[in-house]
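With one protein chain withheld, the remaining protein chains of the complex are depicted in position.
For clarity, chains are labelled A, B and C in written order, and residue numbers in each chain start from 1.
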Amino acid sequence: MFYIYCPYCGEHREEEEFHPKGQAHLSRPTDPDACSDEEWGDYLYFRDNPRGLHHEIWVHAIGCRKFFNATRDTQSYEILETYRMGDAPRVTHFTDTQKS
Amino acid sequence: MTQPNRLDNGGRIDRSKHLTFEFNGRRYKGFSGDTLASALLANGVDVIGRSFKYSRPRGIVAAGAEEPNAVFQLGATEATQVPNVRATQQELFNGLVSQPTSGWPNLQFDFLGVFGSILGRMLPPGFYYKTFMFPQAAWETYEKYIRKAAGLGRSPRDPDVDTYDHLNQHTDVLIVGAGPAGLSAALSAARSGARVILADEQAEMGGALLDSRETLNGKPASNWVRDALKELSGYDNVLLLPRATVNGYHDHNFLTIHERRTDHLGDRAPANQSRQRLHRVRAKWVILATGAHERPLVYGNNDLPGCMLASAVSTYINRYAVAPGRRLVLMTTNDNAYRAAFDWQDAGREVVAIVDTRAYADGAWQDEANRRGIKLLKGHAVIDAQGKMRVTGAVVAGLNTDGTQLTGKGEVLNCDTLASSGGWSPAVHLSCHTGSRPVWDDDVIGFVPGKTVQKQLTAGAVTGCFSLADCLADGARIGAEAATNAGFNAEPAAAPSVRCRPETRPMALFCVPHYKPNSRAPKQFVDFQTDVTAAGIELATREGFESIEHVKRYTAMGFGTDQGKLGNINGMAVAAKSLNQSIPETGTTIFRPNYTPVTFGAIAGRHCNDLFEPKRYSAMHEWHVEHGALFEEVGQWKRPWYFPKPNESMQQALDRECLATRNSVGILDASTLGKIDIQGKDAREFIGRIYTNAWAKLAVGKCRYGLMCKEDGMVFDDGVTSCLAEDHFLMTTTTGGAAGVLEWLEFYHQTEWPELEVYMNTVTDHWATMTIAGPNARKLLSELTDDIDLDRDNFKFMDWRQGTVAGVPARVFRISFTGELSYEINVQANYGLHVWEKLFEHGAKYDLTPYGTETMHILRAEKGFIIAGQDTDGSVHPYDLGMSWAVKEDKPFSFIGKRGMKREDCVRDNRKQLVGLKTKDPSIVLPEGAQAVDNPNHPKPVPMLGHVTSSYYSANLGRSIAMGVIKNGHKRMGETVHYPLVDGRVVEAEICSTIFLDPKGERQNV
Amino acid sequence: MQKYSGFGLLKHSLTHHENWQRVWRNPKPKKKYDVIIVGGGGHGLATAYYLAKVHNITNVAVVEKGYLGGGNTARNTTIVRSNYLWDEAALLYEHAMKLWEGMSQDLNYNVMFSQRGVLNLGHTLQDMRDIQRRVNANRLNGIDSEALDTQGVQEIVPILNCSSSARYPILGASWQPRAGVARHDAVAWGYARAADAMGVDLIQQCEVNDIVTEDGAAIGVNTKQHGAIYGDRIGCVVAGNSGVLAKMAGFHLPIESHPLQALVSEPIRPILDTVVMSNQVHGYISQSDKGDLVIGAGIDGYNGYGQRGSYSTIEHTLQAIVEMFPMFSRVRMNRQWGGIVDTCPDACPIISDTPVENLFFNCGWGTGGFKATPGSGHVFAATLAKGEANELAKPFSMFRFHNGALIDEHGAAGVAH
């Protein structure tokens, strides 16, 4: 049961208020019509699915209705940061103490 | 009815409060303060159950959560039955009714027991994998008998009469366990002002101090407990929760506490009180002060009634004033257990001997034993218990120094109680729930909590710190640390002084060797509840089940309702030895919630019955109920399905509703459709990207139907969107799709196109929507409005207008899902019922007929309109639906779904396409879901063409109509397909246009 | 292989069970195999078994990072059925069902496959349409399947709350009588034992941490404990860890790994004889031969490799169970746990070649692959033996996510099972 810091509400909230929305930082191809089937399929379905650090989107569905990003360890479930849409993650690899 | 084992003095029971209870059909007496177990022991009840596999007689072993045997059926009425209640944790109340959960025909003479001893030899672990295979068909029969033996207690057959609830807690420090460590921690943390919750599973707080012989500050330990609790209950930042088991430790310091509020009061909870409560706690810091469980030693016939944990003996004497026997033999690997013998002696009973497995034991405890004149056999062990229904003797033999071999011949000591202690296993369970693995500590001779990412601290015996003084100091220090971590200024509370008696190093011994190999020795039980023996574990490892997880799964060790609290470590030790490896190499199995079992009802809380899930109602709901509507579930909404009149069949009602609408005027409550208000200068652009069709030119005052696809090109929602003003649109969605669509829009806006200036808000609930449809719709509406020009040319199909209807400002949309002249009237929902009733007042003369979703479906099907989710299933794109008109390929922005529907598989031939279907026999209504085939005589598997998505009897057309998907259907117009039905009939149908009625759309354009 | 039978049990009991053979060896890995199977779950072990048995390929290693059958095979709710909607899936699962029906005898290991029937409840009109659609498709595909009305449901499960005043009244169900449950661990062990007997090396406690490639083709695996092991063909059958293995080989999969939880009650006397599943109320339940109620529901929405999920899922699940079976309110939950399920966007598996030559994947079974264990192993063995997908496996290529030929079984898999 996660306790998630909403970067818009500025406080931690219970997981029940949020919905996970999958991998973050996948942007829609600017010219979809120019994509091959393979490229479009990759965009639609193929994911990093890492065991470890994962940048992912959540929405504060029962709260401020804002989408935001989180960096979470998919093994320990630790959330290392949350950040607003459009921002870049600060945590992009494990430090020694975080390795699980 | 005396209580033969009750002591005259002492204990924490209230001798002035007599209680009567029932066990196994007999009535007994006990006192307030007893547990069911202590009361049974007081009454001298030895055999309380039969073992699961071998049906051996069993007695009470422990005094707490680790008890494996005393697991009973509770409940005086059918509705209040509770299976598998652990008697050691059930407080006694007056009128308590309990039954053993095993043993047939009775506990004393057990039929299976006789067989068990013979058949038992044929039941090694995993025996069922090795047999019952032949002949193949016989398994079903075998299984019936195997199943008969399944289970302990039984489920009630009646619904629960009690209620349960949840309480969401937030705290700075949650302390689990109110023994010396937990209490000290609570004092330190509470004094800092931090919010503190202290939870303990027992009725009384104090943990080990409640049966301790030690003194704190020179006074009985219980005095200190009393004072600590008094102080703590004075703080309003502290919540004390007795009878509250922390049963699960989840991520990010979320823990659940199972509080039994009324189980000690009676069979049923008092009125207005929930029986049990689940506290859902989010803690900044958690302190585990859960103590340790004593390990019994494993020896032959160690499951005989009368074999007990040493500490349990002390607990029964000191807390409950029960000496569970007359003549005690104590076997121990450590000094601490000596107190059981001393307590026994102080209770006036005979200690036959202390059998200490350590030849080297020579300190204060041994001195005291000698002083007390107790026979002390050092370097010895009990290898076998004797007796049939209860211990009558213990076979004692010499043991070598590393505990691997017996020395000399065995001697029989007569006794009726055989207590053992193999040391203490820290109660690490909770620390493991979020994935941390415990680590072996050679000094502790046990596993201690491992590294964790949770904000967790540990104090007391759970860390392997077993001296009371250390537990107190540790608790105080950790309590302060937790509060400090949570942002408070905290100091460790001063620890009381304890008279400390030094202890000699304990011995690491788990399973006492026997003269015979374990496979031939008398059964040495490791896990009582699942009847797992040392020999069974050895057999598993010999067969190749070498991982401890395999051992667990092959033997079922630790699978019981006690989750192996008593036996697991011993089992691991046996496995380790058999595999010739160390215990840490062998490792533990995984501890998972629950610490002790939790009532389903408590986990469900108040989300039951009427409150299981919201029922959503429109503003006109009461009217529908009053007018006899039957309801359909759509999402969480209750929508009128149809409005039968008395004695009307469903079909008759539908025919009536359909005809009334087509011939005069019908009315539908359409309030549940999702409505999204979209404002902003980029609203139009935004909508154009979301929908597949064109929006650039939709003028103010106009409405348009749109299809929404996912990026894969498949339709997922549809609806009409109206241009309210240049920068203002009202989008409607399907009822079930409303929330999903809004989130979808927000997702694209917030993550992909934040630069678009647009705001979206739900107004679903704000507007009550009623659709009047039928040739008389205009006439009816004209009676209720004088400020809307209803002229057919001024207020055209797909226009909307603002005005007043029945005195209420309204937006009226001339859109139609029925193909009739139709108006959707939207008014602020607080006035919905008023307008609805006014429409009926004026509608009577037109026989205004309310219709529900079913008639709506029929009417739209006559027109070939789709229902997203019924005629589509996520694998259908607009072209499959024959709706190319709703796709605008040349919009400048590549709208959502455009690229998806161009993928290779989406443009191939032979896709399933939506078509109309006319049965050859017009009276046959194809079942929805029927599958079309070309050749019904084809052997199975029969190639299928597609299924019927919508199918009805159309009273207007006097025949059945249907829609369905057919492979390549658009090119197969006029062809015949066959529908083989479940009942054996084959229905022929002709593929046709989906539009059955008024193909030119004249009816809606009048 | 020592033959198991009742007579054998009797014989061994006379010698105090001291002489049972090992169920499998504990071999050191050879340098090179014809086929390496990564992942010793039910599917991997079944693959090895059928490679040996059907294709005579016995120079095979199964490399397992933990203990055999310890992944999702150890933690599933053991529901076996074949009433899938789309032809491709239905034929594959029915192929598995047929193998289930003779599995105990084939393996000489009683997997306790118990055909006690599965009910999929319908609570809405759309549920009922979907049920009809599926039942009709099943029957034409030769799969036993019936649609029941409320009364029919009540007759099969008298203790089910079929009241019309329930929050979501039960309108009916689909019913597959041949469906049921099996003893999950036994399936893994039975395959392992039989494969071992034919010469397959089962290598436990051996984690693959890299795929060894040469000229774009896979030639082996690197392992944490035993270094490189070479093989002509490599089949990855690692369920929730498929993404991790794919990454080692340098490509992505259309798979996300989610926690899926399950729980059991304390053992109680037999009271529920069939499997009951509900998408709408969202939970499913059966009672094992030990007496515990085995219960599950849906995945947690986030990616997770923790073998645990969020408590709210457990709450929702039990709310659903109490809603369907109000008398279970006083029964108690003994244990909960989680697995890592490999979910595919269309809720169908991937049995496929990959961008890397000689490397094959069998994954994406998500919440419902236990039932497919024998079928999956059977077709994957054929795929590995021939180097290309066999007929039944063909539609399940990973490349369907490029061309769009998805097989959407969400309807069938709406609630995890």
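Convention: contacts are C-beta pairs under 8 Å (C-beta built on N, C-alpha and C of every residue); 3 or more make two chains touch, one makes a residue touch a chain.
In this text, contacts and distances are computed from a predicted model.
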| Hidden chain of the complex, named as in its UniProt record, picked from "NADH-quinone oxidoreductase subunit J", "Sarcosine oxidase subunit gamma", "ThiS family protein" or "Sodium-dependent bicarbonate transport family permease" | "Sarcosine oxidase subunit gamma"
| Contact set of the excluded chain (shown chains only) | A, B
| remark: Out of B:Glu143, B:Asp165 or B:Asp880, the sole contact with the unshown chain comes from B:Asp165
| query | Which is it among B:Arg339, B:His607, B:Arg689 or B:His857 that touches the chain not included here? | reply | B:His607
| message | Tell me which of B:Leu724, B:Val887 or B:Val965 is the one touching the absent chain. | response | B:Leu724
| Sole residue of B:Thr504, B:Asn663 or B:Gln679 that reaches the chain not shown, by the stated touch rule | B:Gln679
| remark: Which of B:Arg437, B:His766 or B:Lys779 touches the missing chain? It is B:His766
| said: Touch as defined at the start, partner being the missing chain; which of B:Ala39, B:Met205, B:Met507 or B:Ala619 qualifies? | reply: B:Ala619
| Residues in chain A touching the chain absent from view | 8-11, 13-14, 16-17, 62-66
| task | Since one chain isn't shown, list which residues of chain B touch it in the complete complex. | result | 165-171, 195-197, 236-239, 272-274, 277, 280, 282, 606-607, 610-611, 613-619, 622, 637, 672, 677, 679-681, 724-728, 757, 759, 761-768, 802, 804, 806-809, 811, 827-834
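Basically, only the chains that are shown with their structure count from here on.
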| field | In chain B, residues with contacts to at least two other chains | value | 250-251, 254, 434-435, 712, 900, 903-904
| note | Residue ranges of chain A touching at least 2 other chains are 1-2, 19, 37, 40-41, 44, 75-77
| query | In the complex of these two chains, what residues of chain B are touching chain C? | reply | 75, 80-84, 121-122, 124, 127-134, 136, 139-140, 143, 146-148, 150-160, 162, 164, 248, 250-251, 254, 256, 280, 433-435, 517, 519-520, 535, 539, 542-547, 549-550, 553-554, 556, 559-561, 563, 590, 592-594, 597-601, 603-605, 607-610, 612-613, 615, 632-634, 641, 712-713, 869-870, 873-875, 900, 903-906, 927-931, 933, 940-942, 944, 947, 949, 980-982
| field | chain C residues within the chain A interface of the complex | value | 241, 243-244, 247, 252-257, 301-306, 310-312, 345, 401-404
| What residues of chain A sit close enough to touch chain B in their complex? | 1-3, 14, 19, 21, 27-28, 31-33, 35, 37, 40-41, 43-44, 57, 59, 61, 65-67, 75-79, 85-86, 100
